[in-house]
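Can you keep this structure in mind? I'll have questions shortly.
A single protein chain has been omitted from the complex, and every remaining protein chain is retained in its original position.
Right, chain A next:
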């Protein structure tokens, strides 16, 4: 009897990949528990999931993705359970979303499109606030896989690129300058691209002090996780004009979005669609399946999260 793997989520694009990768190695069993209590019962001895060896997990109001803040990694490690994620698969799609937000905010395009569709044309005064990207300083906070892709995508737009990271990344291209001191980094930027994972250490990382260190009129783009930014501080800075605009794909309490943000014309908002396209979704699903296959056949996996290594 093939070992059982619990499918907590849905394979939209990688159904055939599941057959190809796990056929003969494991049986994928869809999760049917209707509540947390029922799930606990199903996992207890004698329950229908009591003998599973692996779980394909997709966070229910988010996606599999690279962010694994919804999985209790410490508890898993303590029980000898390995947790893997799907980095790489999300990099390009997320980086493109970040560049879209960079352009949209610098050029105030959301305001322009809304104005046009409402029967106007150029919004009055847009020439004063909209800026060229050429020659502007863009800082990437977090030079991981996504940050690296962002740098390459932004380069042809003629921006001056900087990055800040816990440590310099040897893979960073030579034209992206490392700035070791956070506030020195922030003070030089026209745009801050947030690309760090959410953890206890990074919650509220971009707060009042960090925002006020940035230049007046500057912009923040966030495609990482909402809670990395102190949302209240960000909103205040938008209201008093310290921040010229923000481009957000993530928020602190998705799917809710603060009404004050929804009412601002000069910013750009997306509903966490960083990887919402067929190619990226399929890559993510497939990567998770490959991770499972590796666990089952070799006892270890290629994408164990750093905390579990």
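Quick note on the criterion: a contact is a pair of C-beta atoms (placed from the backbone, for glycine too) under 8 Å apart; a residue touches a chain by one contact, two chains touch by 3 or more; residues count from 1.
Just so it is clear, contacts and distances are computed from a predicted model.
A single chain of the complex does not appear, and UniProt lists its protein name as "2-hydroxyacid dehydrogenase", one of "Cardiotrophin-like cytokine factor 1", "glutathione transferase", "Nuclear cap-binding protein subunit 2" or "2-hydroxyacid dehydrogenase". Considering the whole complex, the residue from A:112, A:179 or A:206 that touches the absent chain is A:112.
Only one of A:5, A:83 or A:96 touches the absent chain when the whole complex is considered: A:96. Residue positions on chain A in contact with the hidden chain: 12, 92-93, 96-97, 99-100, 103-104, 107, 109-110, 112-113, 115-117, 119-123, 126-128, 130-134, 152-153, 155-158, 254-255, 257, 262, 268-273, 276-281, in rising order.
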